[in-house]
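Removed: one protein chain of the complex. Kept in place: all other protein chains.
This part shows subunit A:
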Amino acid sequence: MSPTSTGTSSDASSLVNGVNNIKLSDRSKTDADILSEKAHYAPPWADVSIIGIAGSSGSGKSTLSQAIVNKLNLPWVVILSIDSFYKNLTPEQSKAAFLNEYDFDSPDALDFDALVERLRDLKAGKRAEIPVYSFEKHARLDRTTSIYSPHVLILEGIFALYDPRVLELLDMKSQVLRDQRDRGRDLEGIIKQWFKFVKPNFEKRKVADIIVPRGVENHVAMAMVTQFIQQKLLEKSKHHRAALTRLEIGAHSEPMSKKVNVVKQSPQIRVMNTIVQNIDTSSEDFIFYFDRLTALLIEQALNQVPFVPATITTPQGCTYAGLRAKGEVSAVLVLRGGAALETGLHRVIPDCKTGRILIQSNIRTGEPELHYLSLPPDIDKHEAVLLLDAQMSSGGSALMAVRVLLDHGVRQDRIVLVTFTAGKMGLHRLTKAFPEISVVVANVVPDLEERWVEKRYFRC
C-alpha cells in the first residue's frame, strides 16, 4: 500500500510511528520523514497495474487475455471480466432477459460503481470481493469470488474502456478489433471498416494505447502487452526488494523490540534445543523433541493473547478469581515451515482454526512471493491470530504474511508470530514495519540461515 493511499482503520501500517501525516510536499526531509520511510513495508502487490482490454463481443478479448496469462504463467497476473459486474435485474428486466429481449450490450447493464470500487480496493492492496453473475439465472449469485494481491490485473470486457473513472485507474489500455476473416482485405481495410461501422459506444478507441487487430494472432501486439506486464512486474519486484532493504536501517544499533519474546534458555529448553539442532539426531527424535518444543512455544504465545477476569466456583464450593481467554484464538501457518508447528499447536489448542499461506522465495532474486492463501473467513473477529513459521531469516516472508493478515482485517496488535529460529535482522525489519505485533521465538540465530528445520521435519 502506498503511503499516500487513503488509510482505513485496518490499515495500521500507514500509522507506523504516528508520522503518516507528513506530506510529500514538505521539501526538506525531516527525521520523522526518514523514519516513516524506512518503517514502511510495501508488498509487491501494492499499486497493482491494471490493463484494460476492450473490444466488441467475439473480437477475441478473452482469448487474448488468456493467451497473455498463459504466456506469462505467473499466479499474480489475474483476469477480471467485466461481465461479473452485470447489474441485478428488476423483475421486468429479468423477464425480458429470458426472452432474449434485454440489451446486455449496453453500458447501462453494468454496475460501474461497484467495478470502480473494487478496482480502487485492489489498487490499495486490499482484498476485493467480485460478484458472480449467472447468465442462466440472469442474476447475481449470493457468493463472490475474491481477488487479492495480484501484481497485474487484466480487466477484460466490451466496456473495459468506457467509464472515465475506470480509465483513470488503468495503466495500459488496449482495444481489440474483430477479425472479419475477409481474406481479400488488408489490415488497413479491416480497421477502416471497423471505424466506419463502429457503434457509438465503441468510440473509446480514442483512449486506447494500442489497437490490436486480429486478437491473439497478432504476435506484435501480444509481445507488446506481455513486455509491458513483464516490465511492470520487474519494477514491482525491484520496489519490493528496496522496501525490504530500507527496513534494515538501525538493525545493529537499535535494541530489540520489547514485544519480541525470546524463550528463556532454561536447562530443560537447552537440552531439547541441543537435540533438535544436532545434525546427528535421528529423525524420530528430531520430530519428537521439535513437537515438544513447539508445544511450549505455543503455550508461551498464548500469554500474549488477551484475557479477562472470570470468577469460578470449585467443586468444594470455593470461589476463585481466575481468568479466561477473551475470545477465539486462531492460527495461520506460513507454508511449508509453519506446518511443522501444527502438531505442537494442536496439542495446546486441538480445535484451533488454521489458515494457510504459501510464500516462496524466488530462487533468482530471493524475493518472497505469495502463492496461495486460505484464511478462516471470520479471522478479523478473532482476538488473536498466531502466525506460525519454523524459521525466519531476513523476515521477507513474515513481513508479507503479516501484511496479508492486516489486509484481511486482523489488527496488528492481535498478531503473534511464533517461530523456532529468527535472525536479528529479520526481527528488526518485522518489528520496525509492524511495531504492534508480538513475536515468540525459541532461538535468535545469525541472519540468512537456510530453511533446514522443515527439511528435517518433513524429511525431504
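Descriptive notes on the structure:
Quick note on the criterion: contacts are C-beta pairs under 8 Å (C-beta built on N, C-alpha and C of every residue); 3 or more make two chains touch, one makes a residue touch a chain; residues count from 1.
FYI, contacts and distances are computed from a predicted model.
Missing from the rendering is one chain, named in UniProt as "uracil phosphoribosyltransferase" (options: "uracil phosphoribosyltransferase", "Exoribonuclease phosphorolytic domain-containing protein", "Dolichol-phosphate mannosyltransferase subunit 3" or "3344_t:CDS:1"). The residue from A:R120, A:R241 or A:K259 that touches the chain not shown here is A:K259. Considering the full assembly, A:Q316 is the residue among A:N73, A:N100, A:S253 or A:Q316 that touches the omitted chain. Residue-wise, the contact with the chain that is not shown comes from A:Q268, picked out of A:S106, A:S134, A:Q231 or A:Q268.
Although one chain is hidden here, its contacts on subunit A can still be listed: residues 258-259, 261, 266-268, 270-271, 273-274, 277-280, 288, 292, 295-296, 299, 302-304, 307-310, 312-318, 320-325, 347-348, 350, 438, 445-446, 449-450, 452, 455-456.
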